[in-house]
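Dropping a structure here in structure tokens format, bear with me for questions.
A protein chain is absent from this complex, but the other protein chains hold their places.
Labels run A, B, C and D following the written order; every chain starts at residue 1.
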Amino acid sequence: MIVPIDFVLLFFLLVTAIAAITLKDLFAAIVLLGAYSFIMANMWLQLGASDVAFTEAAVGAGTSTALMVAALSRLSRKARWEK
Amino acid sequence: MNPESTGYKRDVIIQTTAKLMVPFILVFGLYVMMGSEGTGGGFQGGCILAAAYILYVTAFGTEKGRVMMPESWNTFFTSLGLYLYDGAGLVAIILSLAAAQFLNYSAIWPLANILGIAEARGYMVAFVVDVGIGITVMAAFVSQFFDLAWKEKEEEKGE
Amino acid sequence: MIEIESIRPVLALLCPLTAAFLILASRNHPNIRESWTMIASVMQFLVVLSMLLIVKDLEGGVITYSIFNMLPGVDLAFKVDAFGLLFAITSASLWILVSSYSIGYMRSLHEHAQTRYYFCFAFAILGAEGVAMSANLLTMFIFYEILTVATYPLVAHDQTEEALFAGRKYLAYLLTSGVFFLAASLITYSLVGTTDFRNGGILTIDAASRSALMVLFVLFLLGFMKSAWMPFHSWLPTAMAAPTPVSALLHAVAVVKAGVFGIVRIVCYIYGVDLMSQLGLGILLASIASFTMITASLFAIAQDNLKRRLAYSTISQLSYILFGVALLKPMGVTGAMLHIPFHGFMKITLFLCAGSIMVASGKKNISELAGIGRIMPFTMFAFTVGAIGMAGAPPACGFVSKWFLCMGTLEAENLALLAVILISSLLDVVYFFPIIYIAFFGKPKEAELTNGGKREIKEASPFMVIPLTITAIFSMVFCVPNPISNVIITLAKLAVSGLGGV
Amino acid sequence: MLEWFVQEVFEKYNFWTAIFIILIGIYATIAKGNLLKKLIGLSIFQTGIFLFYISLGDIGSLANWGLRTATPPILWEEGVELGYVYANPLPHVLMLTGIVVSAATTGVALALVVRMYQEYGTIEEDEIMRKEMELDQR
Partner (left out) sequence: MLLVEQFPVLIVTTGVFAGYTILIAGLVNRKSCAYIFLSVVFSHLIMSLFILHHVLTVGTIHYWLGGWRPPWGIEYVVDALNAYILVIVLFLSLMAGLYAKRYEEHKLEERKHVTYFTLFQLLVAGLCGVVVTGDVFNMYVLSEIVALTAYALIASPGGRTLKASYNYLVMGSVGICFYLLGIGFLYSVTGTLNMADMRILLPPLYQNRLVFVAYALILVGFSIKMALIPLHTWLPDAHAFAPSEISAMLSGIIIEVYTYAFIRISFSVFTVDFLRLLPIFDIISWIAAIAIIYGSVLAIAQINLKRMLAYSSVSQMGYIMLGVGLSISTRSALWGGLTPALMHILNHALMKGCLFLVAGAFIYKFNAWNITDLRGLGRKMPWTCGAFVLAAISMIGVPPSVGFVTKVYLIFAFVEAGNFIFMAILLLSALLNLVYFWRVIEILYMRPGGEEGHSEHHAEHAAPGKSEEIPLFMLIPVVTLASLCMIMGIVWLTEIPIVGAIPILDNVNKLFGLGAYTP
């Protein structure tokens, strides 16, 4: 309900999103994606969508991240530097 | 990250924390799943339950996890959950002899009367549906987790 | 006009259809397999003959039979009129002879895949008969395409590179033209709401703009690439890679005649003679035909391979039919219609002769034929009859149709066209008589007589000689007035008399 | 100009952010060579759409910026006080489903990525492509 908080959240949203796709370390990228999801959940709470926020926190930030980390344990962790 | 591949090591901090947290997470998950007045969030609840189990497995290893809930149950749970909520809809059709629509719970009320819980009839259906969804989601996520992280590696080892 | 509803057309078509599947079923017993072919061909001939006797007495009446409705106003229907019968009786009667010839040919050469050969042959006949008896453009199209597809395995029968190439070329030309044909028929349908063949035509000058009608006509012409008008003829000489009976029946009678038949149907029964002359399309068709007649004859002179020379001769002769129709006069159209059976008999004689020469001596080129007339008298005698007929001289029946054609040009008061016919006939003489001369009077080399020193050349098997003698005899019979030729000429006259504006 | 800026950009900052996020997501999905990165991009893309939907449900931010008037659509025992406007719950419900779908997609994609790693030993797209070409030539 407070605009400045909105702005801060949206700013962090953009920052985490960009960071998640640019980082070379896939583990860091996945964790940042989790953070992104969590900020998104907060944003939705701001918008009055408490149930969606709750779901996103549980699914997007929680379980999805856990699955991604589980998958990463089988993969090479680093993304190759792109030419 | 992967206990099996690194030769699973006990980590006191993680295990202690997990021991503390898992019961609370489970209770919270159940609460979310069933709700306070009959309605709840089946999907979210299932997710939280799955997360609790995943935490447990991560901390204590697959062997102990198997003791808690064997993997083969996943299949069974997935189907059971679906039977509950798909069945709740189909029961409406069957009980009303195809006069009411799928998921039309007013058709289930006679059943609630027979069972003697007429006052809770609305909640009952929602409860069944939510629990069904929760069980399915939990089982699905857990089996997905096993698929991704451990399963085939163990098979390779076994062969 | 009397219309008799009778299931006979369907029966006639069922004969080859049933035979095809029976052939497939008895593929392990060659004798039974080939007897099915013979039985079906005789049965079909009898059915067609019975229709002929009915139609002849009807004074312009027709036999119709409708199976089901395809589009509003268009049935899958058969209509047997005098003109259709001319084509039907030609292919039905020749099927008997060619079947017998095929048996001799295929067995003496020990060909592979004989079941496929007979199976496809039956289907090709089905297609040709269907084209002859169909009542509207769409029905005709269906059988036309069946004919195309069924002929492919026959053309590519040898499975050599050359044969496969011929097959591909054949399909590429004819299936493409099929799309043109389909498009043209559907446009016709959308213009006038029907595609039935009617005496006097169904299109009128008001149906569409003049240029649209002319473009439509060109579409139709492109659709009938089977008639091998130049410059879309090159599939035909290539397709001579097929076994000789195939070249004989399909490329002298069934396939190419289906194309020509289609064009005659378009000119006389879709456009109508009046509309044709109003639009000036007769001139267009006549010039295409004249060009093809002369050029193909010139090409023929240059060929040394006997079958290729015959192929170019076919191209040239087919255009006689187009030419006759393009005159848009009764005599011309009669000549054109008569040329369909007559040319069929004569050309098949020539092809069968070429085939039996090949089987007996293994020779394919004209320059190798020196002296063969003395070794294979029956064959070469038949060949001579056919060649005379091609040139339009009595006592072969080519004379009759050419006579009508010449009368047609006079009727149309166009001496230039008369000159075209005469020049073309002269060219026919130029490319046929050297063959006869070499065969009878040429001095053979020793090696050629003995087929590479392996075995003596002698007359081919009776399975082959008898059919070609019969066709040769018929080619002469049609020339003199007698009941059989009377029937044919009556049919043509009946067909022409119904055309209205002619 | 300023008015336009306030009306079109400032008042609708949620939507603009959603669009940026969607674009970032699409960019990553298309341009990144690493399969896991593609997946992360896809996640971001989907979440951006969810943000768009949720913003649709929020009536207040469109009406007068500065103070949001819509509250979460939760039923109180005593009923609703006057002056409160609910956020539209329908988009919320839709997005619940959307999140489920997105999670399922992630799961399937992860399984594929893991198996592809076993197959090719890499999750870089161009290397996989090179190995496929070698397979083709053989």
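Quick note on the criterion: a residue touches a chain if its C-beta (ideal position, glycine included) is under 8 Å from a C-beta of that chain, and two chains touch if they have at least 3 such contacts.
Quantities reported herein were computed from a predicted structural model and do not represent experimental measurements.
Participant: For the unseen chain, which displayed partners does it touch in the full complex?
Facilitator: Its contacts among the visible chains are B, C, D.
Participant: Quick one: say which of B:35, B:61 or B:89 touches the chain that got left out.
Facilitator: B:89
Participant: Counting contacts across the full complex, list the positions on chain C that touch the omitted chain.
Facilitator: 27-28, 68-72, 76, 112-116, 141-142, 145-146, 148-149, 153, 156, 159, 164, 167-168, 171-172, 175-176, 179-180, 182-183, 186-187, 190
Participant: Residue-wise, where is chain D in contact with the chain that is not depicted?
Facilitator: Residues in contact with the chain left out: 22, 26, 29, 35, 38, 42, 45-46, 49, 52-53, 56, 90-91, 94, 97-98, 101, 104-105, 108-109, 111-113, 115-116, 119, 128, 132, 135.
Participant: Just checking the interface: what residues of chain B touch the absent partner chain?
Facilitator: 72, 75-76, 78-79, 82-83, 86-87, 89-90, 93, 98-106
Everything below uses one rule, namely that only the chains that are shown with their structure count from here on.
Participant: With respect to inter-chain C-beta contacts, which pair, A-B or B-D, contains the greater number?
Facilitator: Top pair by contacting C-beta pairs is A-B.
Participant: When the C-alpha atoms of chain C and chain D are each averaged to a single point, how far apart are the two points in Å?
Facilitator: Using C-alpha averages as centres, the distance is 71 Å.
Participant: Compute the distance, rounded to whole Å, between the mean C-alpha positions of chain A and chain B.
Facilitator: Chain centroid spacing, chain A to chain B, equals 25 Å.
Participant: What is the distance, in whole Å, between the centres of chain B and chain D, each centre taken as the mean of its C-alpha atoms?
Facilitator: The answer is 26 Å.
Participant: Among the residues of chain B, which are close enough to touch at least two other chains?
Facilitator: 43, 141, 144, 148
Participant: Where in chain A do residues touch at least two different other chains?
Facilitator: 51, 55, 59, 63, 67, 71-72, 74
Participant: Give the list of chain D residues in touch with chain A in this complex.
Facilitator: It is residues 13-14, 17, 20-21, 24-25, 27-28, 32-34, 36-37, 39-41, 43-44, 47, 50-51, 54-55, 57-58, 61, 65-68, 70-74, 86-87, 91-92, 95-96, 99-100, 102-103, 106-107, 110-111, 113-114, 117-118, 122-124 of chain D that touch chain A.
Participant: Could you list, by residue number, the parts of chain B that touch chain D in their complex?
Facilitator: 43, 141, 144, 147-148, 152
Participant: What does chain B use to touch chain A in their complex?
Facilitator: 1-2, 5, 32, 41, 43-44, 47-48, 50-51, 54, 141, 144-145, 148-149, 153
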